[in-house]
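One protein chain omitted, others in place.
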Amino acid sequence: MNKGEVRLVSLTKRFGDFVAVDAIDLEIPPGGFFSLLGPSGCGKTTTLRMIGGFEQPTSGQVLLDGLDMAGTPPSKRPVNTVFQSYALFPHLRVFDNVAFGLRRQRVGRAEIRRRVGEVLELVQLGALARRKPGQLSGGQQQRVALARALVVKPAVLLLDEPLGALDAKLRRELQVELKQLQTQVGITFAYVTHDQEEALTMSDRIAVLNRGRVEQASSPRDLYEEPANAFVADFLGVSNLMEATVLGPSGAGVEVRLGDGVSVEAQRGELSTRGPTKVVIRPERIQVEAAGATGPNRIAGMVTNVVYLGSGLQLTIHLAFGRTVTALVANTDEDTAGAWTPGTPVTCHLPSTALRVLANTEVSAPAPEAGRVGGSEPATHVP
Amino acid sequence: MPRERRRWLRFGRGAFVLPPLLLIVVLVLVPIVFIALYSVGLRTNIPGQPTPFSLADWKDFLFGGGGAFRGRFVYSMEITLFVSVVTTLAAYPLAYFLSFVARRHRYALLLLLLAPFFTSYLLRVIAWQIILNNNGVVNSVLWSLHLRPRGNAVSWLIYSNFSVALVLFYTWVPFVALPIFVVLENMDHRLTEAASDLGASRTATFMKVTLPLSLPGVVAGFVFVLIPTTGEFIAPLFVGGPNNQLFGNSIQAFFSDSPDWNYGSVLALTLIVVVLLLMLVFGRFLSTDLRAGPRGNP
Partner (left out) sequence: MKLVGRFGTLSLNLYFWLFVAFLFAPLVVLVIFSMNNSMTPTLPLSGFTTKWFHQAFSNGELTGAVVRSAAIALTTAVFATALGIMASIGLMALRGRALTFAIAALLLPLVVPYISLAVGLLILLQTFGAGPSLTAVVLGHAVITLPFAILVLLPRLRSLDPAMNEAALDLGASAFGAFRLITLPLIVPALVSSGIICFVTSFDEFAIASFLAPSGQPTYPIFLYASARTPALLPDVIAIGAIVIAASLLLVVIAEAGRRWAERRLVGAGAAVQSALAEASVPLIAHR
């Protein structure tokens, strides 16, 4: 029965006049790594806290494996939380911190010792059982918090930006470890973060939140390749969001005017859109060619800035019709770095299969179908 | 989930203030109300006496024949003010020493300064009585050193304005030094560095930078001694003569020696009001972060 599936039905949270979470519908499938991604203040932490039972919804429901969690306090929910500050008990040793939940359940001493030992091995902290939290590094404390929550075998593990306080390198290491851990343990992980790279790296599925609403919920690939709206496109990576006007069908897609005398063909996205809207293209899809190159979807431009990333070059290119785009060029050989310098005239090829047309509304409507498994249903828009 | 249940849950922990609050209401507010009632004659401690509303005692105290008590009130205020000023002046160098000279050991030395405060106040007053007495330490030292003929005591040493003021001064100086010390500690030392960088002498730096910046602490210290001293009555009991009794002693007398609870309540209420007014006027100088919410709460 405890598969660890979470369903949020029209979940709303209001603090006075402020709507933190605005009637969201979300399905978190069991056994996977699910991320709630969004900027500060988007309601992701509040949503997580409502799943955990630390905030009461103003309206709506939190369903855990089909059961309504209303009225159930945190201590009785089959859900455990890893807090942003870790919230370790400073006066207890690591062992007692981890054993805390088991002791509340009146588990026998021998079994406690066994299970605590197991979970500490799992997070690679076996040798530190006798230390106090104050004697541990940030990364170690985080693992204790993890162990403490996992040892009580919750159906769902909630993680509230647990890697926020760590330095970049440690964070990347722990991202990999967390992902492996989740796969190993098989429990549903519900992970809150504002770091889109982190979410993309670790998650099986991501819900992008903005101002209390779900903008889009899908797999990382679908969110990145097929963003439903400008917000999602812009939040995940560089989007090269451009104002454009869709003129009509053309070839396999539509003809889009980007500026005076500049029209291109786009074959992805909301091809039924007409009129003023936005288009996106990812930096790594833009092909930078020598000046004067001809062909469809080619625009003249000039390199204004070059950032050497080691693995490649990030070029800022000013296009003929006035827009600036960012392109990513792989560092294929030693000469690449020198080939592009500020001031070099180039031609930008925006392949029609990489150019995506977004729906032409400013505000994304709530997506009732956003939670469906297997699809990357974009947010339906209300005219 | 029903709305009422939700609201109660959030209110739940706040209800813990109720028992302590109840204690305050019953044991502080209600007594004050009764004092007020007594002061206007609506109640009396003499069984059988009629209790109509009457401002007679108030009028007597404020304008009429209660001149002696008005005089004592004024005298109390004078002593209080004098002691507060002198104490604050004396405390400043102590705080300055702790913060600027004693650097490494300042907290230990602060504790040293404050330690006597934690011993019994009454015992310290009695100790001063022993020291200043006609047979006491000071006089017997003077006699032993043949600075005065034996048996001839210095008259103004005990049961005088001096002895009362001295005891109050002695009690409050460490207390007053504390807020000054705190302010000096929190002062941005870069400002004094800047001043000397710009060529100011030590005196000028002190007068123009340190002193003005430390004024909030000075005022706080002044208030710390002013308000309690207004209600002081213990020191005069031990080291004060008949002419050195303070306003608090008058109140005490009305409820013990010659029980006139109505008139005594007039005086008691006056004292409460005066202290409250002082707090309202000077209270803003005492910063408090008690109203800050708990960490991390939305």
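Labels for the chains are A and B, by order of writing; each one numbers its residues from 1.
FYI, a residue touches a chain if its C-beta (ideal position, glycine included) is under 8 Å from a C-beta of that chain, and two chains touch if they have at least 3 such contacts.
In this text, all values refer to a predicted model and were calculated from it rather than measured experimentally.
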item: Left-out chain, listing which of the shown chains it touches; value: A, B
item: Residue, one of B:Val154, B:Leu213 or B:Ile272, that touches the chain absent here; value: B:Ile272
item: Residue in contact with the excluded chain [from A:His91, A:Arg114 or A:Arg130]; value: A:His91
item: Hidden partner chain, residues of subunit B it touches; value: 10-21, 23-25, 27-32, 34-35, 38, 43, 45, 90, 93-94, 96-98, 100-102, 107, 109-124, 126-131, 133, 135-137, 140-141, 144, 170, 173-175, 178-179, 182, 192, 196, 202, 205-206, 210, 220, 224, 227-228, 230-231, 233-234, 237-238, 248, 251-252, 255-256, 261, 264-265, 268-269, 271-272, 275-276, 279, 286-297
item: Touch list for subunit A against the chain that is not drawn; value: 52-54, 73-76, 80-81, 83-85, 87-91, 100-101, 104-105, 134, 148-149, 152
